[in-house]
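This is the structure, below, for whatever I ask next.
One chain of protein is taken out of this complex; the other chains stay put.
Chains: A and B, in written order; residue numbering restarts at 1 for each.
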Amino acid sequence: MNDLTPTREQRSAALEGMGCKRKRVEDIRFTQGKGNYVDDVKLPGMLHGDFVRSPHPHARVKKIDDSEALKVPGVLAVITAETLKTVNLAWMPTLAGDVQMVLADGKVLFQNQEVAFVVATDRYAADDGINKVIVEYEPLPPLVDPFKSMDADAPVLREDLVGKTTGAHGPRKHHNHIFEWTVGDKELTDAAFKKAEVTIKEMISYHRTHPSPLETCQCVCSFDKIKGELTIYGTFQAPHVIRTVVSLIAKLPEQKIHVIAPDIGGGFGNKVGAYPGYICAAVASIVTGKPVKWVEDRIENLTATSFARDYHMTTEIAATKDGKVTGLRVHVLADHGAFDACADPSKWPAGFFNIVTGSYDFPTAHLAVDGVYTNKAPGGVAYRCSFRVTEAAYCIERAMDILAQKLNMDPAELRLKNFIKPEQFPYHSALGWEYDSGDYHTAMRKMMETTGYAALRKEQAEKRAAFKRGETREIMGLGVSFFTEIVGAGPSKNCDILGIAMFDSCEIRMHPTGAGIARMGTKSQGQGHETTWAQIIATEIGIPADNIMVEEGNTDTAPYGLGTYGSRSTPVAGAAIAMAARKIKAKAQMIAAYKLEVHEDDLEFDIDGFRVKGLPEKFMSMKDICWAAYNSVPPGMEPGLEAVSYYDPPNMTYPFGAYLCVMDIDVDTGVYKVRRFYALDDCGTRINPMIIEGQVHGGLTEAFAIAMGQEIRYDEVGNVVTGSFMDFFMPTAVETPHWETDFTVTPSPHHPIGAKGVGESPNVGGVPAFSNAVNDAFSFLGATHIQMPHDYWRNWKAAKDLGAVA
Amino acid sequence: MIPGSFSYHRPASVADAVKLLSDLGDDARPLAGGHSLVPMMKLRLATPAHLVDLHGIATLKGIRRDGSNLVIGAMTTQHELLASDDIAQSMPILHEAALLIADPQVRYRGTIGGNVANGDPGNDMPALMMTAGATYRLEGAGGARDVAAADFYQGAYFTALEPGEILTAVSIPVPAAGHGYAYEKLKRKVGDYATAAAAVVLTMSGGKVATCSIGLTNVHETPLLATDAAKAVIGTSLDAATLKKAAAAAEAIMAPAADARGPVEYRKHVGGIMVTRALQRAAAKAK
Partner (left out) sequence: MAKTHVTMKVNGAEVEGLVEPRTLLVHFIRENLQMTGTHIGCETTHCGACTVDIDGMSVKSCTMFAVQAQGSDITTIEGMANADGTLSALQEGFRMMHGLQCGFCTPGMIMRAHRLLKENPSPSEQEIRMGISGNICRCTGYQNIVKAIQYAAAKINGVEFKEAAE
């Protein structure tokens, strides 16, 4: 008998709760091709829409002739800005307080801008139709270089803003200026620079790139004329926000809009915003009375929906001779393209870029960001990062290396010298953030010990000597990166989207048999929420994770949430889950006390049920409590066992990590080889180590791609030249390095389970590690800063410019 | 990205294919593996009214010996080239280069005929064929003719193929036993065209280069035979000065376009390095 009684360890393991490498629930369907992605949605009578796009980066639209297109078999309608004006939808608001053309209204402002929407019986006919729409353009001079955008004679891009001297974020200095955002103490910072013993200054660019998930943006809109209801299936990272936006701009009652985000094939920030395709498909459905599908192709995805980065950061550090930083001054020129469609919390025109002081104890700092318009695609999404945090981390991590070089110090030593110390947490940064927790020295030293950092530096010194003797043509670089992220947007005191506070939510409903469903305001795009959210509940209330179904993405059933991006799901929704679970647990405790005939205070929670303190045999399992909740609750208590939590976080969370990249570069061809990459991440409490490791692998791979070649590039006349996976660097298994992962655990003190978020850390920390490795490799030849991306030809050019190649 | 409409034809013989192509004229295109043509059609950069699919013609497949030549049917896929023991042993450079073409899925469909016939300067096989001294068999309404690979390429996508003709086979003289070979290709990633690539086939005698042939991929609007570079190494032991001379001679005939792979100067420089490395590796392999 006793042999069959499970041990505490066995009972705990049976829950598959937090800390367990639980295998994913989602994989059962995904490995069998039974996922349900948007393009898999087929509705009776469904039509297809496709865009006519502009070949010009800047041109006046003189005439749109759809007569031949309408003769194409299967083509039913051609929608233009004129059509949309009849429903007041030719323009739409952006999340950044700007407006954006849905279809070209008089002008086009970037190549591949949406000009007309052809609606047809199937996608083949729609494609035939777009090839028959004749658009007459009058080309205008394109503005490509952001540094020329505010020249006196720069062309006027946004005629709708002529005469408007104030934008959503304050005064505009020029007709192509969007905003200036300043943070920090200018006087104090200028003073620090005046008396600095050492300063560095460098213009550090983070090139334009693109999140490019493998599934593009797509939707199916279905308007029911009788009920007046609009159902939208779409690739939405934030379905509730989409519902509210659609309600506000289409003037439809919000209860009559049903937004469903089914399985999503990766997001990485690409699927946060609202795009013209969604509006056009919705209008087309309203006009035709039939469901309309819009599926973006890869060229459209890369060239029209949501670039990332494009920040040009002039960075200065003041320091003492012995390497103590005394001030940071950064000016950013931010290229936003034709419309400011940044997906940032509304009050943050440059996101959380003011995390740019990084992991270091800067006594003072000042930051100014100028956003400008150019003839490029709109966007500015957080590509696997929390709102411009990647840009900030790259800026400071590159600058710290430049300072180390100037001081002739080891970059790791310089960092150790300037880290915020463990006893300084919670730490108030010079640019206004309160870092929750960290132990940077421990993480850095662990990285250095595990990788044999000192030995690698020694090897590098030997290789450099050999290079100088002409014995090798290969140079070696060590890229150190120590990042601090800011994730979990965010507290209602400073974060909202279009006025909606950035809380998140969870509703848990336990069924009589001890099973349950959890519904969330978040939306997984591959993060494995169906698996991990159930693990939190399992640990919190003692019901096996397998018995909890997690449901996301249906706005009719899910509680309102702000969605999944910016590594906010675990910090915000993860907390909401724990809080909702604790409400369940509190009620369960009352039921157990009643059934066990003791006072609640005499009960203690024990893995999977409540036990009477001091009487271990008096125990009631959560499973039994669930049953009791439906038939024998204490007098006066409502039956049932469910709870909802809307969690407004008191603060952000601040994950951090120490990365090292070891790279060898052949100076004659510029070909590099990542010999080794080590990533130590501290994301606080670890919910599922298997999934964390997977997230880190994926984020590092994206960081590798970005740093080493992944670029959205325009030629000097505004043609985008990287529109397919041939030229937009998308590494395969062959190019992708091997990843070594490691961790420390410094829980967040304010988060209910101490977790911080991890999905984006590897991208934030990875990019500077790669770039620092390249720069470090060339530094002994005299390089201070080589701009990304570090593809082969640019590495060769660096070597040539430094005289290392004839 | 949907192709325009077309009529589909699947002839069972070369004669039928040739007749179709000559009857249908400029509106018709032969379809081999399709991995160049179909993406162009999806972008509507190619809008043929008729496609003549060559997959139904059994005689266009296969690898056989004809005296001292290897004859490869045009519809033989890269995957089949890789699976051939005869090629691996007697023409190993072909094996080496085929492995560097695109990716596994594309190699199952991509054919040697398509690769050499469509005139894309980015394709790898043409320079290799020139290096190996191959001949192409072209068949049209007026009969069959043989054209040396070295005479076939006239410009980007312009070849010696006359309207209505199809390339039915390549014939490659088997290189001498003990020859050295190398195909050096620098590319940004799997699936990319070469930033620059060089093919070398040589023989050594007494530690010196006896014969040598060098081909270049994607550094000009056509594949190139670097004859001066090859001449420069004959009779040498490939010392540093000779290698430098050969690379310079090869660079002198390169005229690549600047593209996302790099500026002209870089692509030429890398072309020279590919020549150097291919020569060194080929020499090391020669017996």
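Heads up, the rule we're going with is that a residue touches a chain if its C-beta (ideal position, glycine included) is under 8 Å from a C-beta of that chain, and two chains touch if they have at least 3 such contacts.
Keep in mind that what you see is a predicted model, and the values were worked out from it rather than measured.
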Message = So one chain is hidden, and I want to know which residue out of A:Asp50, A:Asp105 or A:Asp263 touches that hidden chain in the complete assembly.
response = A:Asp263
Remark   = Full-complex touch with the removed chain, picking from A:Gly167, A:Gly526 or A:Gly709, is A:Gly526
Message = Tell me which of B:Leu20, B:Ala46, B:Ala88 or B:Val106 is the one touching the absent chain.
response = B:Val106
Note = Logged for chain B, residues touching the omitted partner chain are 1-8, 10, 34-35, 38-39, 41-42, 51, 53, 55, 79, 102-106, 108-109, 190-191
Key: Contacts of chain A with the absent chain, listed as residue ranges   = 23-24, 26-37, 39-40, 42, 123-124, 212-216, 263-266, 268, 297-299, 525-528, 690-691, 693-695, 697-698, 700-702, 724-726, 730, 732-734, 736, 738-741
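Assume only the chains that are shown with their structure count from here on.
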Key: Rounded Å distance, chain A centre to chain B centre (Cα mean)   = 44
Of chain A, residues touching chain B in the complex = 123-124, 127-128, 131, 297-299, 668-671, 709, 713, 721-722, 725-727, 729-732, 734-735, 791-793, 796-797, 805
Inquiry  = If we count contacts the way the header does, which residues on chain B are in touch with chain A in the complex?
reply    = 1-2, 4-5, 44, 103, 186, 188-193, 195, 259-263, 266-267, 269-270, 273
